[in-house]
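In what follows, a structure is listed as structure tokens, so that the remarks can point back to it.
The complex is shown incomplete by one protein chain, all other protein chains being positioned as in the whole.
So, subunit A:
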Amino acid sequence: MQHPHEIALLLARWQFAFTIGVHIVFPAFSIGLAVYLAVLEGIWLKTKQQVYLTLYRYWVKAFSLVFGMGVVSGVVMAYEFGTNWSGFSMKAGPITGVLLSYEVLTAFFLEAGFLGIMLFGMNKVGKKLHYVATCTVALGTLISATWILSSNSWMQTPQGYKIDPVTGRFLPEDWLAIIFNPSFPYRLVHMGLSAFLSVAFAVGAVGAWHLLKSKKTEQSDNHPARVMFSMALWMITFVAPLQLIVGDMHGLNTLKYQPAKIAALEGDWETESRAPEILFGIPDMKEERTKYAIKIPYAGSLILTHSLDGKVPGLKDFPANERAPSPVVFFSFRIMVALGCLMILVGFGSLWLRWRKKLFKSSFFLKLVLCMAPAGFVAMLCGWVTTEVGRQPWTVYGQLRTADSASPVLASSLTFSLILFVIIYCFVFGTGFVFLLRMLRVSPETPNNQDGKVRIGMQPHKVDSSK
């Protein structure tokens, strides 16, 4: 029988994992899409080719919907630290709360302030200023990611503080050291690229879908779909391999600063040099071994330390109450890596098909890209689980335990809110997802302005002037 406090802690953790897991998809989408929109509008202004404006108008509607969902799910996050994690906010607020405030001041307002102009302002401000608004929104999403990743990285690799001996609070001493903590650059780039990849796969899949449909009807070559498909695959071709390199560097950084996380995600129990890489297995926390392991000799050391006899830590090096739950991170990490490898293959495949001039013709490849639509998001969520669960049992690595971070809130309140969140999120964001699919099901070729006026972005609600 678990202690009531442990149940409350577990519920709080589930609630946080659920709400942030849903939320994180939206900002990732917004980051990638905002940058894509800025690129599209930029090319349109430069080349005056109608197809880029068509694509801009097509995707800006999706952006508006996703951004709206991101805002409302994000407001929840800003308050959840207080409702469910008051111990954490009390002790670490002087650092993470300050970083979050900077995010709001430098990014949220910027995005929200210029979003109105981006969506509704084309005919009020003119093309150039409208482009500035699009770029500002894109910049805002990137700045936002920077602060959040800085804050999260500080929780993973804290530095630049000392601990108040009386209150146990973190006292910031060196803000530059806090912001530019050791894992921050790797995490920021890794997360940024994953947002680009996620959106590239989503855009690519939508392009593939419309190309497949056009092939069936043979009525048009669907130029806009070709352009978005091609752009998305260029992105994948270059960014997927780059992501592998960044991920590898991030791994070296984690080995240096969070060896227990590496041990948990590798499923290694004994510290070894010349460690094998466990391809598959089932880590067992009680028996302290990884069952049914399929291993590649030396590969563990080679991957993690870039040398055949590098030392790789095992979980037994760490006290039992300082080990992350290995099975969760073991699998989430492997799914992420497997998807990453698949993405690289897709990129190379597209190069081959381009060379053979069959990029838009190969049904197999179009279907493959269509199936990979969620690949980026799934990989990102798995990476997020790996890094967050891998930090357990700490909220601030090595300094503040998750158990000491929770609020003095009753398990009943937590149960109530968790159930509400799950039901409402599934309904609200599920509906949003259906709307998104419906929106994207319409071909970008379909003209959406009958009167021939140039319009950018959202149309306001139709107001019937006859009445």
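Here is the rule we use: a contact is a pair of C-beta atoms (placed from the backbone, for glycine too) under 8 Å apart; a residue touches a chain by one contact, two chains touch by 3 or more; residues count from 1.
Convention: contacts and distances are computed from a predicted model.
**Student:** Assuming one chain is omitted from the figure, identify its UniProt name from "2-oxoglutarate oxidoreductase subunit KorB", "Membrane protein", "Branched-chain amino acid ABC transporter permease" or "Cytochrome d ubiquinol oxidase subunit II".
**Tutor:** This omitted chain is identified in its UniProt record as "Cytochrome d ubiquinol oxidase subunit II".
**Student:** Of A:125, A:177, A:368 or A:403, which one is in contact with the hidden chain?
**Tutor:** Answering carefully, the residue with contact to the hidden chain is A:125.
**Student:** Check the options A:48, A:128 or A:438 and report the residue that touches the missing chain.
**Tutor:** Residue touching the absent chain, from the options given: A:438.
**Student:** Touching residues of subunit A against the unshown chain: what are they?
**Tutor:** 64-65, 67-69, 71-76, 78-79, 81-83, 86-87, 89-91, 93-106, 108-117, 119-121, 123-125, 164, 169, 171-173, 175, 407-410, 412-413, 416-417, 420-421, 424, 428, 431-432, 435, 438-439, 453, 455, 460-465, 467
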